[in-house]
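Missing here is one protein chain; the remaining ones are kept as they sit in the complex.
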Amino acid sequence: MSIDDQSIHAETFILNLGPQHPATHGVLRIKLTMDGEYIVDAEPVIGYGHRMHEKMGENRSYAKFLPNASRMDYVGALLNTHCHVAAVERLAGITVPERAEFIRVITAELNRVSSHLLWMGAFLVDLGAFTPLLYTFDDREDILDLLESITGSRLTYCYYRFGGVCNDIDDDFIAGTRSFIERMRSRMPMYHSLVTENIIFRKRCEGIGGVPAETCRRYGATGPVLRGSGVCYDVRRNEPYSVYPLFDFSVPVYPEGDCMARYRVRMDEIVESLRIVEQALERIPAGPVMAEKVPLILKPARGECYFNVEAARGSFGMRIVSDGLDAPYRLKVRSPCFSNFSLFRECVRGTLLADALAFLGSLDLVIPEIDR
Amino acid sequence: MPHDWLWETVRLLLYLVGLIGFAAFNAAYLSLLERKEPAWFQLRRGPTEAGPLGLLQPVADGIKLLGKQLLVQGGADVLLFKIAPVAVVIPSIMCLVLIPFSETMGARDISLGLLAVYSFAAINVLATMLGGWASHNKYSSIAAARVVAQNIAYEIPLLLVIIALVMVTHTFDLREIVAQQAGGFWNWNVLRFGASPLMPLAFLIYFICMLAEANRAPFDMVEAESELIAGAFTEYSGMGFGLFFIAEYVNVVVGSSIGAVLFLGGWHCPFGLLPGLHWFLIKLYLLCFAVIWVRWTFPRTQIYGLLNLSWKVLIPLALAHLIVTAVTVKLV
Partner (left out) sequence: MKSDLRSYLKEIIGGSISLLTGMWITLRQSFRKPVTVSYPYRTLKLPERFRGHIELKADEQGWAKCVVCMACQKACPSFCIKVNGYKPAGMPRKVATIYILDFTTCSLCGLCVESCRFDALMFSREYNLASFRKEDYVMDMLERLRRRRICRP
């Protein structure tokens, strides 16, 4: 249903969605101009979770920013940290031992799976189904246990270091990960018949929240949102980093551009991530996990670099400018959620409130990452 | 005779008190079941701390609700805002008055019992709408509009199914309807293929409409917590909210009782043995279990999905059932 100019001038009202609303994950406020239950305009108000991460990065030494990176997108913390350490390594010219890169890929991909599982549960809660959330949390718990056993924490990992990782993985972790891969694979059919095939779920997702590829390009949307709109772009494939080129994985792409396409992309990505982890576990070389001779206080030469990784929500990038001192001169974060969320206003016009919330959920937003 | 008249009044009053107790007990323990059952589905434990196995949880909840301040926010229509929770509970309890629990138990039998139940049930919608409207909250107002659209859409297939059933039973008297289903489960209306081969389907339509009428998930458009926070009940606190909560469960009980009476043979045993109250309660709670089961399995429907389901699927099917029943009744 389209809203013509006439009805915009008809009686509309403002509905404040958030900052405290069950469906705005974190603290997001959307000022909705509504005509009945139809949305005429949606003005996002962001910044409630602004913690000045970028400024903090400019005010402290490189190493002291390590815990911050995991606190932006806390659901996929390792992927952000990966971006940060890789950017600094590129800037300072540190080479990372191969084993460390393998460990990074394994843990980051596990983190991606846990992030997608959390998203799936939260998305279904947005749609009003509570039970799948608990099932995904059950699976996610296994990943958290695995990651906790090597990193020491469950959510805001501070595991990667410039030049490697701080702990080596052990045999228990490898065995645990192998059995988790088995378990997760056996759970996928259950999710598909409980959720994907459910007629109510399909009715609420198919054809809802349509985002054309052109809109994605204009707003710079990346990740599952872009791949759900039929554009095959994955940083791991298109601008390979770390040891990703060694692995055989496919990039799931669905052309429909609706909530269902984004859902399917993420479900397929879980399977692909498991494949990557499996291959990495098989081929992981022996050796040190930390580069030698990484100075305690990094002082990269003057220069700048941009590094981006495929985070769970899209291309997460960091631009770091060094003026030769021990703290970056400029640290800029490119947050995928910010770009993904920007297209919300344009695409949500004329839809119903409930569909808008399904759309919002399908974008997989972590609001503190937008606000930083 | 004056004595008969007096005795009847006392009996009715006793039944009324008993029924209010029954309603309150059911609301309390269905709310516990509502927390325990998803816990089973979701591999959790549910409430375990209050009393053995968490059995005193409803008491704790009740005390908590009673202890809360009743707030009326600025801009609300105070009178309507306060009437609505009461107006939503009373018709639900009135419906219980008319239900025959067993051969000998039942507050009042009236020959138009079935009609009366649905007239009372209709007040419920109005009360919920009043509550939503009087709240002076945009989310509540949206919910108020939704509840009307939803209930109008679902009353039609519901009543079509009931009409078809009445054509078979030739009576509106609930006790008489149950009496006709004596014997075994093959005599129950849900399996009365002699009247219409679509009878099980009719029961299914009834069940879906009952969910929608009681605003239960997946048709809980009125509360839709991820969209409308708590919908029509957003502004209610303490026992105001508690009454809506009670009404929701009493509505489930009423809907399940009517389902048991109309389709599942009321107090009759499936195998023709030992009829009595226990069979009625077993059927009632099995239906309640199913209602909660459905809620914790499915996502919420979209408002137009809900209307589509009603107008494009349920009403045509109910009409088909009605026609088939009419033809069979005429022929047989």
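For reference, chains read A and B in written order, and residue numbers begin at 1 within each chain.
Rule of thumb we're sticking to: contacts are C-beta pairs under 8 Å (C-beta built on N, C-alpha and C of every residue); 3 or more make two chains touch, one makes a residue touch a chain.
This is a predicted model, so every value here is computed, not measured.
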{"item": "Visible contact partners (per top-of-document touch definition) of the missing chain", "value": "A, B"}
{"item": "Option from A:Leu28, A:Leu66 or A:Ile143 whose C-beta touches the chain left out", "value": "A:Leu66"}
{"item": "Residue among B:Asn26, B:Gln42, B:Gln57 or B:Thr325 that touches the chain left out of view", "value": "B:Gln42"}
{"item": "Touch criterion as defined above, residue of A:Asn16, A:Thr33, A:Ser149 or A:Ser242 at the omitted chain", "value": "A:Ser149"}
{"item": "Options A:Glu43, A:Glu141 or A:Glu346, residue touching the unrepresented chain", "value": "A:Glu141"}
{"item": "Among A:Ser114, A:Thr136 or A:Asn198, the residue in touch with the chain that has been omitted", "value": "A:Asn198"}
{"item": "Contact footprint on subunit B, counting only the chain that is left out", "value": "37, 39-45, 48, 293-294, 296-298, 312-313"}
{"item": "Positions on subunit A where the hidden chain makes contact", "value": "60, 63-68, 71, 131, 135, 138, 141, 145, 148-153, 156, 158, 166-167, 190, 193-194, 197-200, 296"}
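In this text, only the chains that are shown with their structure count from here on.
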{"item": "Separation of subunit A from subunit B, taking each centre as the mean of its C-alpha atoms, in whole Å", "value": "44"}
{"item": "Complex contact set, residues of subunit A against subunit B", "value": "13, 15, 21-23, 34, 36-37, 124-131, 134-135, 138, 194, 198, 200-201, 203-204, 352-355, 357"}
{"item": "Subunit B residues within the subunit A interface of the complex", "value": "38, 41-44, 138-139, 142, 145, 217-218, 220, 224-229, 296-305"}
